[in-house]
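For this view, one protein chain was removed and the others were kept in their places.
Entry: chain A
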Amino acid sequence: MSDIQDPLRQQETPKAAFQQIFIVWKPHIASLTIGIIFSLIALALGLTLMSSAGGKIAFAAMGMLVISSVFLKLLGGGRLLMRYVERLYTHNVMFKAIADLRVWFFAKLSKGAAAGLGFRHSGDVLSRLVSDIETLDGLYLRLMLPFAGSILTFLVLAFVIGSVHLPLAFCIAFLYILAGFVCPLVSALMTKKHGQTILNSVAQLRIGVLDFIQGLREIRAFGAEDRITALLDAREKKLFEKQFKQAKIIALMSFLSFISSQVAVLLILAAALDIGFHGIGAAHIVVCLFLTITAFEVVVPLTKAGGLAGQIINAATRVVGVNKGHGYDVPKGSEEAPEQTDIELNDIGFQWNKDRPFVYRHLNLKISQGERVAIIGPSGAGKSTLAALLLKVIAPQEGKITLGSKDLAVLTEESVRKKIAWLSQNTHLFDDTIRQNLLLSYPQATDDELWQALSEAAVADVVKAMPDGLDTWLGEGGIKVSGGQGRRIALARTLLSKAPILLLDEPTTGLDADTEMEFFKILNQISTDRTIILIAHRLTGTEKLDKVWRLSDSCLICEN
């Protein structure tokens, strides 16, 4: 199989992405700021501790007692405590913000996802939801906090050494900027490109692995084991090459950063020997040396973190850009759907994409409240598209749809979907109990109502025979029940809904003839006041219908 060409191209610019992320994080901004302050206090205590300890020894060696031991001990204890508190606090705040981001992501995905996942692979979306969002905690913990810290350290370093010897301070400051800002920035920029491709490669690998696992039956039946292994190996190799390249760049930058830090120490040592910089007192030299060593210890690891910046930026754009290029232009309505539920389609024209042919042209359809109609057509004629139009997942390019003589375009999606209960060939059974699966359409339902719906869908006996009844766990995709049984449970879920319109998109797919007949008999008896729209490729003859519409050549012909 070839690589996926561009499932991931739809992205936000980094700036827009971060703006969006900070909007989601807005409730946490105060806590995040407090976290930064905590971490700066901890850092300041550390810097003071080290330079005081150095100073104490230097003065003592020269026979003076300037710094008290109690002060040092207090500093040490304070530093320890503050560091622990700071780390707990910042991590906890960040994880709260990350949890919010996950929820925001899911909510956003659900807004654009009603038409199905389309070209986006659920493997890819999962990787955005899990690993990309996780990568984003580095934005605060590994970039913002250390960056704030290195600015503080820079100021302290410049001030302390500057008050001792200005030229030396300039040199140290220059080296500090090199090690603490330039190297991390270079490694961030160099890896930005790689970060993108690494994330894409992981997504590719994940898609390959999901295909491999979900397609195990096909792979076994067609003897494709070796080919799939080779494909996965190739994708992994691609990922590894990119990871190694990135590791090399970061290692090189870390090397430079380390060397700068050592050169800074070298300069102070030279000054100690009165080489290069003259006239600095011995005690001052020792304080400067300890401070410099500690200060550079803070920034040398920053280069590795800078390497993450690329990944973080790309993760941000992928997370925020999840729906880009996938929203179908559906006008947002503001009105509630009316009580009356006559449906009328007027001269509808629709195409999925400008380069695809029209699915419908000049389509007209009228379904009165309480009517039972069937819409019949061969596979691929656009029957499911009709369902998507009615559910306001997509909007027609030409013509008008009305519900209760109100234009669908002015009604809110939620109110439309409350009126229409939908069952399709793609209805998903969740990896959950039968009860939870049913409650999806009507959370307040009682057990009696659940059983009622199950028996209407002719599946109550099957569920009763299961060891845990309603609490039986359906496997992923409902794998532990047979295809037909799964369909009937999905059907029960639809019947459970209180919506006045039932939109059944091939409800009997996968049922055998006897069960199908039985189902339609049941459908004939129940829900007399509901509108029933049955979409199918054929009729069995059992259905009690008021009208039958036949789709052909992109329009509908009524045959009573």
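Couple of notes before you dig in:
Convention: contacts are C-beta pairs under 8 Å (C-beta built on N, C-alpha and C of every residue); 3 or more make two chains touch, one makes a residue touch a chain; residues count from 1.
By definition in this document, contacts and distances are computed from a predicted model.
One subunit of the complex is not drawn; among "Acetyl-CoA acetyltransferase", "Iron-sulfur cluster-binding protein", "ATPase and permease components (CydD)" or "ATP-NAD kinase family protein", its UniProt record names it "ATPase and permease components (CydD)". Set against the missing chain, the residues A:28, A:142, A:206 or A:530 yield one that touches it, A:206. Here one chain is not drawn; of A:332, A:428 or A:521, the residue touching it is A:428.
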